[in-house]
Each structure stands twice: as structure tokens, then as C-alpha cells.
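Beneath this line is the structure, given in C-alpha cells, with notes to follow.
With one protein chain withheld, the remaining protein chains of the complex are depicted in position.
The block that comes next holds chain A.
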Amino acid sequence: MTAAAQPLPAARRSKRMTPARWGLYAFIFITALYFLLPLYVMVVTSLKPMAEIRQGNLLALPVAPSIDAWVKAWTSACTGLTCQGIKIGFLNSLRIMVPSVVISILVGSLTGYALSLWRVRGGNILFGTMMVVAFIPYQVFIYPLVRVFSFTGLGQSLLTIVIIHTIFGLPTMTLLFRNYFASLPVELFKAARVDGAGFYQIYARIMMPMATPMIVVAVILQTTGIWNDFILGLVFAGRDNLPMTVQLNNIVNSTQGERAYNVDMAATLLTALLPLVVYFGSGRWFVRGIAAGAVKG
């Protein structure tokens, strides 16, 4: 497991501004600009009227900033046949994300708990298979799963996409919780057993309350992962539940006639908003999530 970044010991501090350090700061400044450029361009483009976009410079600040494009993107941009804006997709993504995050974490933590503290026969085979499967591209599973869901009568629906996110979130979630529970002192578990606590009691009363940091990490990982999903939502959610990423792609890439770049960029920013808020709001937790998820890699 990759440890989260720790602060450097004071011994290596050297703060004098030598030419080498000027070079270092120049490198950091230029690379930071490269990483920020797309975000900046998105924001300024979304605030310009089309005439200004056509005549002006991509990088120029808007002469007369307006939020018209944002309003249009949210309420009336066309996604294929309907023109109700990206708010439909936003609500769909929320409806998909909330139950998927909760259920995938419940199932994953329970599986991880059973695999770490309870010696179940064949448990290692199950876990090993999961770790290998985490690498396999979705394309291998998608068609049979479509058939299975249509056979069971669920077809493409909200429930289907929630189950799908739970299935594909299972390896990472299991790994996260399994490793965490395995790192807890085993005496804790033994004492609870001696006191006569059963399997689910120990899980609900002792293990999950102790796993709060892992739950935070799992929520961050799953929230951004499920919100950003495109392919699973496209295939399994059904026409009425298409997530925001799919709607966004429809708005931008299936427009007839002249494209409204300002509306496109406003819709793109709106789609990126939730992950960005989670990212900047969670700080080091996000990095911790990457580190924990990276164990599989």
C-alpha cells in the first residue's frame, strides 16, 4: 500500500533563492498554467456571448460577462430530441449515485469484513478472482449482463444501473475494507466473540463505527467514480435515467447547425462541478482514496 504523502523533515529545507530555485519555480509555474488552462478556458468561454467567441481570442477575458449560457445549459439545451437542459441529467445522476454509493459500500464492507475476520473456506479464491477482475475491461461483461437483465425483466432501469455500479464497485470496495479490518487489532474481534456477539452484531456495532475513515474514503471514491461514469450509464440506465455525462455528450456532440460553444462549456462545467467540489472539499482524503484504490494496481 502506498503511504499517503507525509511532510518532509526539516533537515532538507533550503529556502535561499538560488538560480536553480528560480528555475524550479519557473517549471512549477509553467506546468501549473498548463494544468489550469482548460479550466480557465471553460470558465471564460461559458461567460461570453457567441459573437465574442467567434471574433475574440480563446484566452481573453469576457468583455461583458453574462450567465445566459449557464441558464440555457441548465434549463433548455437540447440533448437529442428533448430540450430541457442538463438539469435532467443532473437529477438522474443524483438518483443513480446516492443509492449506488450506499449499496456498493454496504455490500463491499460486508464482503471485506467476512473475508478479513472470518475464515471462510474458498475466501481467498473469491478475493483473488475479484482482484484480477478489477483489471478486466467492461466490454467483456457488458453484453451478457444486458441479456441477463432483460431476461430477469429489469431491463434498463434505475435499479439495474444501481446493481451494475454495485457489481463493478465490489472489488475496490472489498479490498478497501478487507485491508482495513485486517489492520485492526484482532483482540478486539476476539473479545466481542467471547462476549457472545454474533456476525452481524460485530459488523454493525464494532467494525463499521471503527471504519469511519475508510467509509469517508469509500464515499469519495464511489461518488466521483459513479458520477463520472459514462459507459455503464449509457448501456444500463435506460432512456429515462441517462446520467449527466451521457446527456452532456449528447448536448455537445449531437447538435445540428452551429454549435453554441458557450452553452457547451457551461454544461461541461456543470457536469464537472460535483467531482470538483468533492475534490477541493475533501483535500488530502482524495489522495488517500487514490492511495487506497491504488493497492489494486
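Please note the rule applied: a contact is a pair of C-beta atoms (placed from the backbone, for glycine too) under 8 Å apart; a residue touches a chain by one contact, two chains touch by 3 or more; residues count from 1.
Definition applied: contacts and distances are computed from a predicted model.
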Protein that the absent chain corresponds to, by UniProt name, given "Cytochrome c oxidase subunit 2", "hydrogenase (acceptor)", "Sugar ABC transporter permease" or "Phosphonate C-P lyase system protein PhnG": "Sugar ABC transporter permease"
Contact partner of the left-out chain, one of A:79, A:100, A:160 or A:224: A:224
Touch with the omitted chain, as defined above, among A:130, A:162, A:176 or A:242: A:130
Residues from chain A at the interface with the omitted partner, ascending: 2-6, 8-9, 11-15, 21, 24-25, 27-28, 31-32, 34-39, 41-42, 45, 53-54, 57-59, 107, 110-111, 113-115, 118-120, 123, 126, 129-133, 135-145, 147-148, 166-167, 170, 174, 179, 182, 190, 193, 198-200, 203, 224, 227-231, 235, 245, 248-249, 252-253, 261, 264-265, 268, 271-272, 275-276, 278-280, 283, 286-287, 290-291, 294, 297
